[in-house]
Structures are given as structure tokens and as C-alpha cells.
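On to subunit A.
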Amino acid sequence: MSGYTEGIIILLCINAIAAMGVSLLTGFTGIFSLGHAAYMALGAYTTAILTIQHGVHWFPAILCGGIVAVVVAYLIGVPTLRLLGDYYAIASIGLGEAIRLILENWQSVTRGARGYPGIDPYTTLPVAAGIFIVLAIGMFNLINSRFGRACKACRDDYIASSLLGFNTARIRVVSLMISAFYCGVAGALLGGFLSFIQPVMFDMLKSTELTAVVVFGGLGSMSGALLGTAVITLVTELFRPISQYRMLIYGAVLVIVMVIRPEGIMGNRELLSWIKAPFRRKA
Partner candidate 1 sequence: MTEVCGEKTVLLEVRDLHVSYGAIKALTGVSLKVCEGEIVCVIGSNGAGKSTLMNAIMAMVRREKGEVILSGKPLEAKSFRVVQQGVSLSPEGRKVFAPLSVLENLRMGAFSRGADKGVEEDLEWVFSLFPRLKERIDQYAGTLSGGEQQMLAIGRALMARPRVLLLDEPSLGLAPIIIKDIFRELRRINNEGVTILLVEQNARQALLLSHRGYVLQTGQIVQEGPSADLLANADIKAAYLGGGHGAGKTTKALS
Partner candidate 2 sequence: MTAFFELSNVTKNFGGVQAVSSMSFSIAKGELTGLMGPNGAGKTTIFNLISGVYDPDEGSILFKGEDLVPLKTYQVTSRGIARTFQNLRLFQRSTVLENVMTSAQYHIHYTFAEGMTHLGRWRRKEKEIHEKSMDLLSRVGLADRAEQAAGTLPYGHQRRLEIARALALDPELLLLDEPAAGMNAEEVGSLNVLIRDIHRDFNLTTLVIEHHMDLVMEICPHIICMNFGAKIAEGTPDEIQNHPEVLRAYLGEEEVE
């Protein structure tokens, strides 16, 4: 396998992990976030700092990256997820930007806007693929469990679900925390893949890109999120020579999908519906 192909596959894995996180939150729990790149940044910076400055092995460092993202998501989520709809979307922009600004201004720890170089290239193909597979299995299992149904219930009708006994506020926060973990790990892997991170890599455009992929794949479909990642990552590679069109395409994809098929490529179905509940086949 050539280095180029390998690079694309690693990137695919990283993007897919982040997309699964956003898909859980936006597609399954119905919360629209425009600040998820910030969780990637937290994962990336935590891992970089731990590996370089404290000599921690990359594997626990990546986990820590995910955990820091989860903790921040918890602190942010508890107060703000009481808000519904557009209020949370705007709050998430604000929070995302605030985290990025802190990374830019906290020179002593993050080395500021110029970025953080010299990260170990720990993200090899087996590492990226291995983590992706584990997280993918976890995510697919999760959406086919009590929690997955609870998320969908909150998404479809939060009043009815709270009257069916769901603590909707808690489900929203937990869903945000899990999605932050996935994005944190994705960010950590991205740092190891590029060996260099910079706050500007995790701005609102990155957040939008994450959402675009999930919307394109289909809100409420995890395999759709993976398919969306594959299509958009590969198309982006094809368009690399005319990279200034890349964002234009992202934007146009969002609009066109919403106008023509707001349920995305997959709708709310899964690619292989037998993943859903193995024992249901006999029913």
C-alpha cells in the first residue's frame, strides 16, 4: 500500500470517528451543535501535551484526550443543554469559539496561535483502524440498546419522553459527553497523524464540516454517517487540486441535501438493518 493511500485511510478513520460522535448527538438526539471541533481540539492538545511534555505513552494519552473532552462537555452541557433548538446551536458556537480562543491565548501551555509542532507520529494505520473499529462497534451497539432508544425518543418528542419516564436533560448531557469523547479521540489521532496542531484547525468551519458529513449521510443513521464520511473525504481528495472549491462544495451539499432530501442518503435507516437487533430476525 502506498503512503498516499495509507494516509487517506487513516484520515478516513479519524473523520469517521468524529462523524459518529456528531451523528449520535445531532442525528440521534436531535441536538444541533456548531462547536464540536473544539472537542477535537481538546483531545488533540491534551494528547500532544501529555506525550511531549510528560512523556506519557500515546495510548493512555489518547484516552486522556477523550476524557478531557468528556469532562468539558459535562461542564458545558449541564447548564446549556436545558436550552432547546437554536439557543443551543448559538451557545455551541460561542462555547466552541471560546475554547479555541483560550487555546490561542494560553501561550504558556498551548504555545498559542502558531501551533504545536513535534507530535509523535503515533497514528499509524493499525492504530487508527483499530481504534476506529472498537469505537464503531461500541457506537453501533449503543444505538441498539436502551440508551439509543432513549436518545431517539428525546429527539422525536421530548415532552412525551419525559412523561414516559426519561430524564431528558440527563440523556442529552450523556449523549453530548459520548459525542465529545469520540471527537476528542479523533482530535488526538489527527494530532498524531499530522504531527502538528494549531487552534485554527479547529474553528467553526471544522465544526460545520463535521455536521455537513452527518447531515449528508442521513440524520439518524450511523451507517449513513460513515458513508457520508467516506464520500465526502474521498471527494475532497479528488478536488484537492482545486481546493478552494472544497468549502463551497460542503456548503452546497448542506443546502442541496436539505432541499432535495433532508433525511440524507440513508434516511434514518441503517445500511445493514440486521445489525440493529440480531434476534429480531425470527420475529
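Criterion: a residue touches a chain if its C-beta (ideal position, glycine included) is under 8 Å from a C-beta of that chain, and two chains touch if they have at least 3 such contacts; residues count from 1.
These made the cut because all candidates are chains of the complex that A comes from, given by their letters.
Computed from a predicted structure; not experimentally measured.
Candidate 2 is the one that touches subunit A in this complex, out of the options 1 or 2.
Contacts from subunit A toward candidate 2 in the complex involve residues 138, 141-142, 144-150, 152-153, 156-157, 159-168, 220, 268, 277, 279-280, 283.
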